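One protein chain is absent from this view; the other protein chains keep their places.
Moving on, here comes chain A:
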Amino acid sequence: MDAYLVAILTTAAIYVILALALNMQFGLTGLMNFGVVGFYGLGAYSSGIMTETLGQPIVMGMLAAMIVGGTAGALVSLLSIRLSGDFLAIVTLGFAETMRLAFNNEDWLTRGPRGFLIMTRPVLEGLGRDATAWFILGVFLLVAAVVFVVFNRLAGSPFGRVLRSIREDDLVPATLGKNVLAYRLKAFVLGSSVMALAGSLYAHYVQTVTPDNFTTQVAVLVWMSLIVGGAGNMKGAVLGALVVTAIYEGTRFLAPLMEFLTPTQVSALRFIIIGTLLIVVVRFRPEGLLPERIVARPAARDPAPG
C-alpha cells in the first residue's frame, strides 16, 4: 500500500505542477489555455529526445523541455493573444491536437505510435525499487514546491497584481501605461514552460510515452483541478489537483464493495461518481475550495485640503 500511495502522490505532484502553471495563465491572467496537454507532451518528447537520442543528462532534458515549451508558448500566444479569450481557447485546443498528430506522424523523431522508450530516470544509480520510488517522489515534490513558492511570490508581487487587473479589465492597466501584451506573453510563456517541465518529469517517470498519453483528457483533469481548487489562488490549485487525483484514484477502491456489479458497470459507475462529485463541489462552492483572496487595502485618505 505504501508503494501505491507513493506512486499516486508522484502522479499527483505532476498534476499539481500542471494546475499551478494553468493558474498562472488562467487563474491570474484569464488566458484560456485548453492546450495544456500540447505543452505537456512537447516537454515530454523534448526531454526524451534530449536524454535518449542525444544522450544528455536529465537536467539538460528538463532544461530543453522548458525552453521548447516556453518558445512554443510564445509562438502560440503571439498568434492569438491579441484576440479575446475564446479565440485563444480554440487556438490552444488546435495546438494540442496538432502536437499529438506531430508526435504520431514524425516517426524519425518520436518513434510514432509505437512509443518512445526512455531509460534515463531522475534517480541515483543503485537504489532498490522502494527507494527509487521514494526518491522520484522527493524530486517531484521538490519541483512542485519550487514552482509553488515562485508562483505564489509572483502572484502577490506587483507583477501578479498587473496580471489580475488584466484579467478583470485590460483597459485599466493599459491606461496606467502597462504593456498588456508583454504581460500576457510573460504569463503565458511562464505557464507553458512549467507545463513542459511537468511533461519532462512525467516522461522520465513512466519511461514510455506514446501520442495516446497526450489526449485532451489530461487537460480536462487539470482544468477540473483548478476549478475545484479555486482559480486565482495558488494554494487552491495545489489542493484542487490533490482532491481531483484523490477522487480519481479513490473511486478504484469502491469495486470490492460492489461485488454485485460487473467490472464493466463498476467502471462506468466510477466515471458517474467522479462527475457527480465535481458537480456537487461546483454547485455548492463555485468559487472553488480555496477562493482567491484579494487583500483589500484601506482606501487612501484624501489629502488634507489646503
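Everything that follows uses one rule, which is that a residue touches a chain if its C-beta (ideal position, glycine included) is under 8 Å from a C-beta of that chain, and two chains touch if they have at least 3 such contacts; residues count from 1.
Going forward, contacts and distances are computed from a predicted model.
**Q** UniProt name of the unshown chain, from "Amidohydrolase-related domain-containing protein", "ABC transporter substrate-binding protein", "Protein-export membrane protein SecF" or "Metal-dependent hydrolase"?
**A** The missing chain's protein name, per its UniProt entry, is "ABC transporter substrate-binding protein".
**Q** Among A:S157, A:N179, A:T262 or A:T276, single out the residue that touches the unshown chain.
**A** Answering carefully, the residue with contact to the hidden chain is A:T262.
**Q** Of the residues A:N152, A:S165, A:N213 or A:N233, I need the one that contacts the missing chain.
**A** Only one listed residue reaches the unshown chain, and that is A:N213.
**Q** Could you please point out the chain A residues that touch the chain left off the display?
**A** The list for chain A reads 1-4, 6-8, 11, 101, 104-105, 107, 112-115, 117, 129, 206-208, 210, 212-213, 215, 217-218, 243, 246, 249-250, 252-253, 255-257, 262-264, 266-268, 270-271, 281, 284-285, 289-290.
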